[in-house]
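Can you keep this structure in mind? I'll have questions shortly.
All protein chains but one are shown at their positions in the complex.
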């Protein structure tokens, strides 16, 4: 019997990508699609790439509209998920694509989001140590941020294996869909094409505490993170260039061995052969993660670089992967490691 | 039992897209992958987006390598398919993604390609009147050119319904993948980003006789075609802006009715609701065709605009769709109408 | 003594480009910069590329702010220029970059803009027959639309020389800056990158009557125009692919001769050598127009293709060129035919 799924926030990029993936999921039946200002609008107008759902009309995001589903995806602005989740029964699997339930430390939440902390849910990055166990059978899942997904998958094996010092430097380039669909002047095509620019520099980006949380857990002690996000002239993709000071005696071979071990059995994380480097274009629309590592003996650093699709593995794909685990389905069901290229 | 498929020319864009689609096809088993200069190279190096095939190594394109398959896709440079096809048995379904067997008139071939004509195979554009019957059970298929696919689907209903005069003006913008993977200075990213330019102007493009062939068949008499292709700063997609002089008394309602009738039952051709216009971004990676029509009474013209993905519906998707028909499978098997957007 | 110039609407793309050009103009002193919602904001925030003016602060667009200048450029939303112009003295040269004073026929204006017609000013496309005489000494100039600039320069010589029938088909691709800086969802970088789409199809675009006006004047009788604008994934540039049915007996040589004659002495219009085609990338930031023509004997059409920078020759460059003529300066003063490429 099909799993009946609703998507709240179906008009935005995260909601649209969730629907794109659910349409290819063999165990799922797509139920209610809801929106806020777009309630009453045809999906074909809002998401013209989802032809099979073109004639569906968005309902208002209410408890009634979302009732009667096995799974509800919340693709809402930050801070809005708690109120909706409360109204859904404990027997419904609620998957939050927003930030509300990602952070463990309420102080972190309050500092970066400026509102009371709503709680912490099992964290939907299955590749982290211990994450799968927490997701199995869970009825609540917090999907990680797109940057933390890319950066954590790049650096966690180095921390788990004790190869690097507790200071990480992360510079990541993101496609513009990461900034959402609400029209703002600096996100106009005229502004972003042909230009790269940073934002949230110096520790101000909200994904910073989430990265610290993941890397510190892997290291077993606090890790500092210098994170600089940049906006790149492409619709999708994150390229995360991550590095940390190598511990004394670390070699290129030890680094490679640690990553090979960490990702040998992972269905979505692909450590590239030596000499090949990740490219976001190769994971366009795919749930795959491309990773490559290097040891720079002159600079005493381990460099780990990952490429993901921010909307797929970085948002909706990670969400579906976690849903599969929570529901006891095969983790890869409905998810592809094949990108659309060129 | 799975259909065993080989792809000759697996290193290029057409071959790569064919493999991307075949990987999602439930009835197919991917057999030999062959190349010319890239024989001996890992597919993961050449097509890093096709992770499930990353460790496959290309063989040389020889009769031995291609033997033992039910279907062979030829994604070769123009003029090379005939020699390979000859060596494959009559019981093998050979699908040529090149131009060799598209044209009916040997004189057209010789004028535009400068070599002796190899013959004419059933034409793999199932949406054309009579095309499906010719494809069913066929062992040879000529896949249409990408521009003729877009332009013919846009204009054929107007000609079939007798709405327009026998002179068509077609201006199409194509993504750069249509120009292939062989590195040429004018195809460098530095040259194409931020720039649009025409080529093959004034009747010189090789797809012109193919368009004339399709539109004339629909009209029942010779149609002249003024075709201008332009190179657009995007990797994929064709937007074809087509028009023809409206016959006396034609109305907007008559135009719309003709297109509604023509495409009512087509699984891949989607006539958009009035007020919505095609966008190549909405069919990125999809086999769908978006079409919209207008009647301009002041200019006395019918305008029909189509958007396709040049590599999917315009090449490999059209090929797989035709393969499905030839093999007696459901025509949509393994093909999606869902684009990757934004 | 320097010409003192004010720019009303300095925060938008047309205003910013006007300032970019004026900064390089040796006879000009930049006076008041005004805005509406952006009054009080540093120009460095709004136009970070104009470093020499970074510390200037925008004033409100009032008669007082604009008083005391020799020239006032109006880069305002359509329909707003008349009220401002009225308050400026008859001795001030007022150059309207908006549409308000371009059209001669009030009925055209009312049909396309839905408000009463404000009047007709001398038309700032100096390359049109007779245009320079009307601009010399004029105190009012209506700068042409970007599409009409590109299309008229492409087709007028064919009409002036009597080479083509009175029906033109124009398909033009424009960079996104043509749509302005006001944030709208379909103009987001995520939406436009990787996608092409048409708009205003079937005669609905407001630049259509302006094209008809220019081509009909050249032809000496009414010309019908089928105009389809498309949005291309680039910030700047218009590529206009224009064609019209060739008159009986017209040859490629006659076409080329007509264009060579028309543009032999024009400082900004460059008829390319045979075999080379226009590219918008080659006129990026330049006031140059690249043109090439072809005769397609099979389709009985003359094809004329132009490339311009929509913000330079298509807006602010055309405005400065016309200002030079009106003020009796050398027409090319401060204007460049050198593009920024690649």
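Here the chain labels run A, B and C in written order, and each chain numbers its own residues starting at 1.
Here, contacts are C-beta pairs under 8 Å (C-beta built on N, C-alpha and C of every residue); 3 or more make two chains touch, one makes a residue touch a chain.
Only a predicted model underlies this, so the values are computations on that prediction, with no experimental measurement involved.
Asker: Touching the left-out chain: which of A:16, A:145, A:237 or A:334?
Answerer: Checking the options A:16, A:145, A:237 or A:334, the one contacting the hidden chain is A:237.
Asker: Contact with the hidden chain only, please: which chain C residues?
Answerer: 13, 16, 20, 23-24, 42, 44-45, 47-52, 54, 177, 181, 193-194, 235-236, 270, 272-273, 276, 279, 281-286, 288, 290, 336-342
Asker: Contact with the hidden chain only, please: which chain B residues?
Answerer: 13, 175-177, 179, 181, 183-185, 187-194, 233-235
Asker: Which residue numbers on chain A touch the omitted chain?
Answerer: So the residues of chain A touching the missing chain come out as 167, 169, 171, 173, 175, 188, 190-199, 201-203, 224-228, 230, 232-237, 239, 241, 243, 245, 277-282, 284, 292, 294-301, 303, 305, 307, 341-342.
Here is the rule we go by: only the chains that are shown with their structure count from here on.
Asker: Based on C-beta pairs in contact, work out which chain pair has the most and send it over.
Answerer: Chains joined by the most C-beta contact pairs: B-C.
Asker: So which chain ends up in the middle if you average the CA atoms?
Answerer: B
Asker: When chain A touches chain C, do the two copies use mostly the same residue numbers, with over half shared, or different ones?
Answerer: same
Asker: In angstrom, rounded to a whole number, how far apart do the mean CA points of chain A and chain B lie?
Answerer: 35
Asker: Round to the nearest whole Å and give the separation of the Cα centres of chain A and chain C.
Answerer: Comparing mean C-alpha positions, chain C is 45 Å from chain A.
Asker: Touching at least two other chains at once: which residues of chain B meet that condition?
Answerer: As it turns out, chain B has residues touching two or more other chains at 193-194, 235-236, 279, 281-282, 284, 341-342.
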